[in-house]
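A protein chain is absent from this complex, but the other protein chains hold their places.
Labels for the chains are A, B and C, by order of writing; each one numbers its residues from 1.
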Amino acid sequence: MNLEDFISKACIESSTGIRRGDKREETEGIREYILNSKTIVIPNCNDEKVAAVNEVLDELDLPKAGHLNIHTDSCDVSRMPAVTKALMALDMTDADLIIARGRLGVPGSGSMLVIVDCKGRLLSASISPSHHIHGKTVYQAVKDEMTDALSRIGFDISGRE
Amino acid sequence: MNLEDFISKACIESSTGIRRGDKREETEGIREYILNSKTIVIPNCNDEKVAAVNEVLDELDLPKAGHLNIHTDSCDVSRMPAVTKALMALDMTDADLIIARGRLGVPGSGSMLVIVDCKGRLLSASISPSHHIHGKTVYQAVKDEMTDALSRIGFDISGRE
Amino acid sequence: MNLEDFISKACIESSTGIRRGDKREETEGIREYILNSKTIVIPNCNDEKVAAVNEVLDELDLPKAGHLNIHTDSCDVSRMPAVTKALMALDMTDADLIIARGRLGVPGSGSMLVIVDCKGRLLSASISPSHHIHGKTVYQAVKDEMTDALSRIGFDISGRE
Partner (left out) sequence: MNLEDFISKACIESSTGIRRGDKREETEGIREYILNSKTIVIPNCNDEKVAAVNEVLDELDLPKAGHLNIHTDSCDVSRMPAVTKALMALDMTDADLIIARGRLGVPGSGSMLVIVDCKGRLLSASISPSHHIHGKTVYQAVKDEMTDALSRIGFDISGRE
């Protein structure tokens, strides 16, 4: 089953009041979509963040994510900058999968990493505190977020030391 | 400084290219907003989830969150159900603070708890795997999410055992 | 040029401050996308509205729009119900083009018809007053909205009598 079918079924369940939370096969459907991605894009002008994401993708034998070299500061005017960044990259490329990292919400709210598919649907995400709270290097923070975003949907990643 | 001022300053920094991540005072501004909330609302028809959130709010001496008893299944048709649920509650009440929990993204993507202010701005959030992955009780899952959402912006909460 | 290229160029123009409004070729790009659509979907359980849209599509020799028979009342909980309806249909089908009609914003704000592409990008739209203000039949209202949405991006449609 593809995502369209899972979403259609879930929608009918919700509207008839019989939906009882996520199903194993739905999460498996997300993993399959990710594993079948051919073109992965990261909107960012920071090489270190791209390298951190790629280190984790490599564990799943996924293709290296390409670098969409654009200024993403503009996204900070929106209410969910990380999500806006992902949609911006989606609209500018032919990627199957977008991995974007940016501010979660208002200034001071920390960061979010989102994984969206070729239609802009949110497949997984992870969030971190602000740097002034966690104190990690950018590389480690991004690697941990990417690892979390994948392991929470059932991927077995050793990323986090 | 109130949130409007923090956002204005951050916006100017982003547009002039000098923004360098979240500042301590911004995160402090978020905490202050939360601590000053008089009316807190949770859109949900599940008493257990409301009790779990209230147990955590109580640690901060915040007023008990009220129960907005509505069917929130409709929100599942949107792309970010938890966020939609929060905005729906915002639009129907005079709350200062909304705490909503719902699906993160597509079916199978797990759940998100969001904390939004009186204008719908995202102050903090936390995300969990699907129940079929973490296996916690609903009560414990919600309590952990609420604890995470607050501790990641610098609140000292002992919630998670 | 496809939409991805137009959007990339426009984005760079905006971020370097040289953007000066829509270009003829961009609007032409939108028309081309619409004319090349193979699968068109209308999320709605009202045959009359579907017929009204199809009468207009027929003038452009476009394929008849199919009927996605789902309850769309759920979308009314969101802040822009017409847009939510379009994205819901996008997420449930493999359509190239979605034409959705629903409430513009808050209750009482009238209606909006939106045309979105296969990634959920907004290509055109039109808005009408509430029925209690315009007094048209549903068929005529939808036909006029569809005609407006297409003629405002340069299609020559005689739809509106």
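Following the convention adopted for this analysis, contacts are C-beta pairs under 8 Å (C-beta built on N, C-alpha and C of every residue); 3 or more make two chains touch, one makes a residue touch a chain.
The structure presented is a predicted model; accordingly, all values stated were derived computationally and were not measured.
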Contact residue for the chain not shown (choose from C:Val53, C:Leu90, C:Ala125 or C:Val142): C:Ala125
Contact partner of the left-out chain, one of C:Ser14, C:Asn69 or C:Thr137: C:Ser14
Residue, one of A:Lys9, A:Arg31 or A:Arg79, that touches the chain absent here: A:Arg79
Positions on chain C where the hidden chain makes contact: 3, 6-7, 9-11, 14-15, 17, 19, 21-30, 71, 73-74, 76-77, 79-80, 83, 103-110, 112, 117, 120-133, 152-154
For chain B, residues in touch with the removed chain: 3-4, 7-8, 11-12, 14-15, 70-71, 74, 88, 90-94, 118-121
Residue ranges of chain A at the interface with the undisplayed chain: 73-79, 84, 87-88, 91, 106
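Following the convention adopted for this analysis, only the chains that are shown with their structure count from here on.
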Central subunit by CA centre of mass proxy: A
Classification of the chain B:chain C interface as same or different, half of numbers criterion: same
Cα-centroid distance, chain A relative to chain C, in whole angstrom: 28
Multi-partner residues of chain C (at least 2 other chains): 74, 88, 91
